[in-house]
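One protein chain is absent from this view; the other protein chains keep their places.
Chain nomenclature is as follows: A, B and C, assigned in order of appearance, with residue numbering initiated at 1 for each chain independently.
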Amino acid sequence: MTGPTDELRAAPGGGRELPERWAPEERDTLPGVGWAWQAITGALVLVLLTLHMIANHFVVQGGLRDYQQVIAYITNPIILPLETLFLVVVSWHGLLGLRAVIFDFGLSARAERIVTRVFVVVWLATIVYGVTLLAILVTRP
Amino acid sequence: MTDRTAPTGRTALPDATAPSSARRRGVAGWVDVRGRRLGGWAFILNRVTGLGVLFYLYLHLLVLSQLAIGPGAWDSLLKNWFLNPVFLVLDVVLLAGLLIHGLNGIRVSLVGFGLVVSRQKALLGAFGTIGAIVLLIGTLMFISHGG
Amino acid sequence: MSDSVTFRVHRFKQGDAASHHDSFEFEPGPRSTVLDALTAIRRTQDPTLTLRHSCFHASCGTCGMKVNGREVLACVTNVRELGTGEVTVDPLDNAPLVSDLVVDMGPFFARLNAVERPLVRESELVPGAHTASGIPQPLRYEDCIECGICISACPIAATDPEYLGPAALAAADRVREEPRGGDVPFVLGLADDPHGAWRCHVAFECSEACPSNVDPAGHIMQLRRSLIGRRWRALLAQPVEAGR
Partner (left out) sequence: MSLENRSPAPHVVIVGGGGTGGALALDLVLRGLRVTLVERGEITSGTTGRHHGLLHSGARYAVNDAESAVECIEENQLLRRVAPGSFEENDGLFVGIDDEDMAYGEKLFAACGATGIPARWLSPAEALRLEPNLNPALKGAIQVPDATFDAMRLPLRWFASAKARGAVIEPFCEVTSFVVRDRCVAGVRGRDHRSGKDFEIGADLVVNAGGPWAEKIAAMAGVDVPIQPSPGVLLALRGRLCNMVVNRMHKSGDGDIVVPQRALSIVGTSSWVVEDPDDLGVPEDHVQKMYQEGAKLIPAVMSAPFRQAWSAARPLIGSREASTGRELSRTFKCFDHLEQDGVEGFVTISGGKATTARAMAETTANVICGKLGVDAPCRTRDTVLLPHTAHYAA
């Protein structure tokens, strides 16, 4: 066996002592989940965005839908849930990414918690805004 | 002469481990591209395009509120602004951003889940090529729409 | 064209308000390395220049530094092959500065120490060679020479001071691959952390810069794959246990 002996571990500097700041105060119970979420939502965004782009720009004469075309598009019973899902997922993905960038500025654990809460609120507000907008357009005679 | 003297048997040297100056670059670390290789560029571009596209997303949502005002507001916006050649250029920039972020995202996800790790460089090259081709086609389509 | 090369060398002494660069002239021979240049500068021009070096052949890892903005081992960086009339030399990034070109390797080694990867491995020996009688298992040193270059090149290490870092994560993956008496669950637990394997953003700068072919990024990805596998197995084991 070439691994360290208990005698070595017990000695000062003998191992397992990480710099204090490395050991987080609260260990994340499921580390890597945030990263996995970003990958999963990213994949969903890719699919939905491709549909969104093709439907809104590439198959339309002139590249952009006018008002009537927009209304016709979103009242489609397949498109409406897809566009709603797209809104939910893309804003999640974007805000989670922005949160990671903000965390790179080296915030305290408390500041990180505040940022997270603010972002949840922003995310919910985005969904409310989008859904309201869709509701107005779909229900307009 | 000497600013630190010690009686016999005592040392008076400074604590060498006290960091005098942290050389952690901080956020500058991912903006500073000097000496970076392709993967470093991908990392930086991923962040820059991510921020840019997020900014666009909210701008887009804001603009869509014109739809709620009515047909007149939206169609005049369309005619006066979005079909303008300047906006077509911005569309190309947006498409480039989406392609960089999306393709790099696929690469990071695949490699990050432990797949294609040994061929990650080839993957980077392949995605770069795919992105360039799609951007070219997209640009041509924008131009044809504008014309 | 003059054969002389100007070395712009990062200077800092403890207590200084800021660092600066000093210029020195050096005439390189065909074999002269950046390390040769710096030791010659120290010998003939400025004995107060501090730098780390030991083996002179890319085995000890002490002379990691930034030459013209790229992380290299000074002992195997040929001055003429750089092809620049001016060579800028800076200490590694993302480590506390001690003086001039010397950084404090304490945080780096504290992480490696925690992972407890044995120095010798039992694989990648000479192909086709049999083991001599009386030798239970042929051994060789791990590839990692603990130079800190990967940390300096890593964009995550630049922003996250708590990041375990490429070298320690690669070492953790080596323990997973070849435990040699190491405590694998403990080491995987260290790596399975927001500031561990999951913090990497797949830039592969560490693997590009590594002078000893360790491929830290590749190891981090293998580590993640095994962590995901471990997570699934734990998840699947739960209902089975609950059913009993």
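Quick notes on this one:
The working rule: a residue touches a chain if its C-beta (ideal position, glycine included) is under 8 Å from a C-beta of that chain, and two chains touch if they have at least 3 such contacts.
Treat the numbers as computed from the prediction; the structure is a model and nothing was measured.
Residue-wise, the contact with the chain that is not shown comes from C:E142, picked out of C:E71, C:D90, C:E142 or C:D193.
Checked against the full complex, the candidates C:P118, C:G165, C:P194 or C:G218 give a single residue touching the omitted chain, namely C:P118. Listed by residue number, the positions of subunit C touching the unshown chain are 13-15, 31, 33, 39, 43, 47-60, 62, 75-76, 98-100, 102, 104-106, 108-110, 112-113, 118-120, 124-135, 138-143, 145-146, 212-213.
We take it that only the chains that are shown with their structure count from here on.
Each chain gets one centre point, the mean of its Cα atoms, and the points for subunit A and subunit B are 16 Å apart.
For the pair subunit A and subunit C, the distance between C-alpha centroids works out to 33 Å. Residue positions of subunit B touching 2 or more other chains: 26-27, 30, 108, 112-113.
Shared interface positions of subunit C, i.e. residues touching 2 or more other chains, are given as 159, 161, 224, 228. Looking at the complex, you find that subunit C touches subunit B at residues 12, 14-16, 19, 66, 68-71, 91-99, 103-104, 106, 153, 155, 157-159, 161, 200-205, 208-209, 217-218, 221-222, 224-226, 228. Put simply, subunit A touches subunit B in their complex at residues 35, 39, 42-43, 45-46, 49, 58, 62-64, 66-68, 70, 90-91, 94-95, 97-98, 101, 104-106, 126, 129-130, 133, 136-137. The residues of subunit B lying in touch with subunit C in their complex are 14, 16-30, 34-37, 39-40, 42-44, 46, 107-108, 111-115, 117-118, 120-121.
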